[in-house]
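Take this structure, written in structure tokens, and hold onto it; I'll ask about it next.
All protein chains but one are shown in place.
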Amino acid sequence: MAVVEVNPTSTARAIGSRRRRASRTFAIGAGLLLVITLACFLWPPLSGVSTTDFVGTPLQAPSVQHPFGTDNFGRDVFVRTMAGGRLDLVVAALGVTVPLIFGTFLGVVSGLAAGTVLDRVIMRIVDAILAFPFAILILALSVVIGPDWNLWVLPAGAPAILVALFVTSWSVYARIARGETLSIRQRDFVVAAQVTGLSRWTVVRRHLLPNVLPATFTYALSDVVLVIGVIASLPFLGAGVQPPTPEWGSIIYDGRSLLGQAPWVSLCPGLVVVATGIAVRLMGQGSRILSGGEDA
Amino acid sequence: MPDGSSARAPVLEVRGLRAGYGTAPDTIRDVSLSIEPGQIVGLVGESGCGKSTLAKVVLGLLRPREGDVLVDGRRWGDRSSRDPLRSCVQMVFQDPYASLNPKLTAAETVADSFRRWKGSSRRDALDEARRLLDRVGLPRTAIDARAERLSGGQCQRVGVARALACEPRLLVADEPTSSLDVSVQAQILNLLLELQEGMGMSMLLISHDLSVIRYMTSEAMVMSGGAVVEHGSTAAMLRQPRHPYTRTLVESIPGQVADWA
Partner (left out) sequence: MTSHLMESENSRMAQAEGKSERGRLLEVKDLNVTAGPLELVTSVDFQLRRGERLGLVGETGSGKSLTCRAVMGALERKGLSATGSVTFDGVDMARMAPAAKRKLLGREIGFVPQSSLNSLNPVMRVGRQLAEAVEHLGCPRRDVDARVRELLAAVELRDVERVLRAYPHQLSGGMRQRVMIALGIAGRPQLLVADEPTTALDVTVQRRLLTLLVELCDAEGMALLLVTHDLGVVQEVCDSVLVMYAGQAMESGPVKEVFARPSHPYTRALLAARPSSASAAGAGARLLGLPGRPPAPGTWDVGCRFAPRCELRVDACTAGSIDLRAEDDGHLLRCVHASGEGRSRHA
């Protein structure tokens, strides 16, 4: 186990260029996501057009004035898409970050306590949650919690989605973090840290977490895509964010009956969803190689 | 200790040690040895003979089932990170890459030891770490590089510095050079010898390479199947191995037939 595979130095350069490519992939994804995010948050206030304003004749095809055209009420689809994106992005960010932190924490605890009752309890809960098909579980939960509940600034429907995500998706992070913790805690550098007398907390903070986080973070990036997809598909099940608040899923849903005469009403926001997905996906791909180090 | 003076007392004294794990409680049986201040004792044996288990007990990572382990005349207490013996015994690992956290720089790795034992501030610890790394021969450019960018030999120097920062009385070196190129191996072995001579550091050197043992030690012991099968002067042991296993070992050194030198 000791001797390093084949000549690390001569392949180091090849790995170096691989890493450079990976960070470029990550940067492209991050750039695209930044553009979409900025557009979502800045365009609606800057344009001075509200999501409910009637800006012209209904069902206008895309033009310079209305890049995504208008819908059957004569509202600007681009403004609605951007405004709706704010909600999708915020819900996705919250719905991924909170489970990421919570799940990683529980996973590390479980990994450190491996073999104890605590570990077994945590892992049985994870198993139970993971036994359900993931997306369907979230859909079902948010339907059950109810679409009418609104909380704080979140419009009706959004809290239900968030709660459903919080309840379920930490489990994957916990499992990943536990596995990583188990493998890292017996690596020599962790033993070395114990031998040099570092406290348990220092070992976790300095040696364990920095090596566990990349794995869960990378998964989180792929999770974002899943979450956006889930939010956008909820309106089709009669749940999700309720009208009149625009949201990617509901805009697409509303446009479904117009597909024949005015396909842009559904297609253009759909393309934005796809672009967001690709952006996050690229970040995930880059991050996977960067965090995997030499052997990814 | 009979005379009570810790200066002359052995740095490590192991008497009638029996230790092991749940499924294999007798991984090592009836092991005794002692290491004087400034002495390097060699420990030879094939994988699974109990070398690593012995190292773990000496390092206070595993509680003995029977017998005594005295470091500097004292017994391991609760074996936690607060145990005062913690800084007395340090270790250099076999796999130089695995023994360093890839996310930390060389200086940060060593600075952690300084902060723990000297209570230095973050900045002072880093400065001290840089000085120490310079002293163990790490190139200036590598001192603030992340561990994943270092070569095997450089990693091993960082490992040695991390141990030294705790100012240990005893260094357990577990196959410190077996995964290094011969040119680098020579540098690391010489570094360890300098520490022994310059600082009077004691060492338990675990290796399966008898030529390394011969170069580094004057006293060595051979373990097989969890027990010490031969113990004595390295030179005599290599010249006239008494135990059959030692004999096989001596005959197995590659290039023994050489007469080029």
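Just a few scattered comments:
For reference, chains read A and B in written order, and residue numbers begin at 1 within each chain.
One rule holds for everything that comes next: a residue touches a chain if its C-beta (ideal position, glycine included) is under 8 Å from a C-beta of that chain, and two chains touch if they have at least 3 such contacts.
Computed from a predicted model, the values in this text were never measured in an experiment.
The chain that is not drawn here is touched, among residues B:V14, B:I28, B:V110 or B:V212, by B:V212. Which of B:P10, B:G60, B:G152 or B:P241 touches the hidden chain is settled by the complete complex: it is B:G152.
Mapped onto chain B, the interface with the missing chain covers residues 46-48, 151-154, 178-179, 181-187, 189-190, 193, 208-212, 214-216, 248-249, 251-258, 260-261.
Convention: only the chains that are shown with their structure count from here on.
The distance from the centre of chain A to the centre of chain B, with each centre set as the mean of the Cα atoms, comes to 47 Å.
By the touch criterion stated above, chain A contacts chain B in their complex at residues 1-4, 9, 187-189, 191-200, 202, 206-207, 210-211, 293-294. Across the complex, chain A is touched by residues 59, 61, 81-83, 86-87, 89-91, 93-95, 97-104, 112-113, 116-117, 148, 151-152, 159, 162-163, 165-166, 175, 178-179 of chain B.
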